[in-house]
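Below is the structure I would like to discuss, written out as structure tokens.
Removed: one protein chain of the complex. Kept in place: all other protein chains.
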Amino acid sequence: MKRIPTSLVLKATNEPVAASLVEGVTGEMLEQAELAWAALRIEGAKRLQAAGREAPQHWRWDWRRKSAKINFMAYRCFGIECADEMQGLMLVNLTNYVSRMDGQRGKPLVYVDYIETAPWNVKDLMPEPPRYGGVGVRLIEAAIRCSVDEGFGGRLGLHALPQAESFYEKTCEMTRGEIDRQYENLFWFELTTANAKKFLGDKP
Amino acid sequence: MKMNDDRNWLLAKANEEDNCIFSVGGLAYRSAAEADANQGEIPEAARRVAFARLVELSRRKQRLTVEQLAEKADVDVSQLIEIEEGESVSPEPRTVYKLAQVLNFPQDRMMVMSGLARTRDRHLTEATVRFAARSEPVSILSPEEEEALQEYVKVLVESAIGG
Partner (left out) sequence: MAVKRTMTLNLSDEEMAVLEDLAARKELSKTVVIRQALRLYQLVDAKLLAGEKLIFEDEAKQKKAELMVL
């Protein structure tokens, strides 16, 4: 388990605050995060439904179910911690998925298996305004850097929930692929090496 | 790994993200369907207690200390302690494999007991919950513990043969 210094945006002041990227999240941390998030997730879903709006499509998730996977080398679990609480979690797979794009077919990539931000960071979910911004961006940044470190050139792949498609297409500039009938008819999204570099914005 | 520390980069990107939902990982109904399919599954708390007791009682039956079992099975002592204290949320596959060998249990059942694999075997699930309820922390195997252990091991072995 490693902690790498990074930052998030504190929405109240719209200023960056110190945070940690956790590489190698432990089973205990997953359990704690799930305990902190579960009730709020469900509450938020009920609240939205009562208001006649669509609930978050992932409201019945449970990160504790992922704890079996984290001990396999093919998986890596990342988290973002701030103010001593888990603000976001991500589980990636390094081995089982490859590129589906012309010109790169078959090349390895980092597949985002699961990713989520704490309920209190989601717009319109809680009565209070969101606490931290940039959780998604930081986790995707970590996934891209992981891909680069592994020799995969920054390539990423994932199946986006419908509510998340716009984030991956616009903010992450991923290429929309086909609807995957093997995966709940969700769209496959892929990040090219070029767009990965663009996203990272590293100075040469 | 070094993260981007440019203030403007973060502010711009976070602005675009706009605290939207970016979740990835399958739709809710799939998890719900999984949950229904997993009706036979062992409740997590019971699983951990049963696994802990299974390992501890079997070790004591072989008259081994924790250190001795760890050495015999060539596994990390602290992992073994974690398992026996019911604290093991995600044990390493190798540890489970080696313990199964030394304690003489079917590999695939140990995988289920350790939480690394799932089961739909209702019989095994019920037996596990009963076994978890019956176990108590004492230093010598009482006749009750002996009986409970034997009964449970029987179910484990039978369920493995049955497939």
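First chain written, first letter: the chains are A and B, and each begins at residue 1.
Quick note on the criterion: a residue touches a chain if its C-beta (ideal position, glycine included) is under 8 Å from a C-beta of that chain, and two chains touch if they have at least 3 such contacts.
On a predicted model such as this, the values are computed, not experimentally measured, just so you know.
Enquirer: Consider the whole complex, including the chain that is not shown, and state which of B:A46, B:V102 or B:A117 touches that chain.
Expert: From the options B:A46, B:V102 or B:A117, the contact with the absent chain belongs to B:A117.
Enquirer: Which listed residue (A:N14, A:Q49 or A:N96) would be found touching the missing chain in the intact complex?
Expert: Going through A:N14, A:Q49 or A:N96 one by one, A:N96 is the residue touching the chain not shown.
Enquirer: Touching the absent chain: which residues on chain B qualify?
Expert: Those residues of chain B that touch the unshown chain are 93, 97, 107-108, 111-112, 116-118, 163.
Enquirer: Can you name the residues of chain A that touch the chain not displayed here?
Expert: 72-74, 94-96, 106-108, 150-153
Keep this in mind: only the chains that are shown with their structure count from here on.
Enquirer: Chain A to chain B: how many Å between their CA centres?
Expert: Taking the average C-alpha coordinate of chain A and of chain B, the gap between them is 26 Å.
Enquirer: For the complex, which residues does chain B have touching chain A?
Expert: Answer in residue numbers: 1-7, 9-11, 13-28, 30-32, 35, 44, 88-93, 115-117.
Enquirer: Spell out the part of chain A that touches chain B in their complex, as residue ranges.
Expert: Of all residues in chain A, those touching chain B are 4-9, 11, 14, 16, 21, 23, 26-28, 30-31, 55-62, 64, 67-68, 70-72, 91, 112-117, 121-123, 130, 133-138, 141-142, 145-146, 149, 158-161, 163-164, 166-168, 170-171, 183-184, 186, 200-202.
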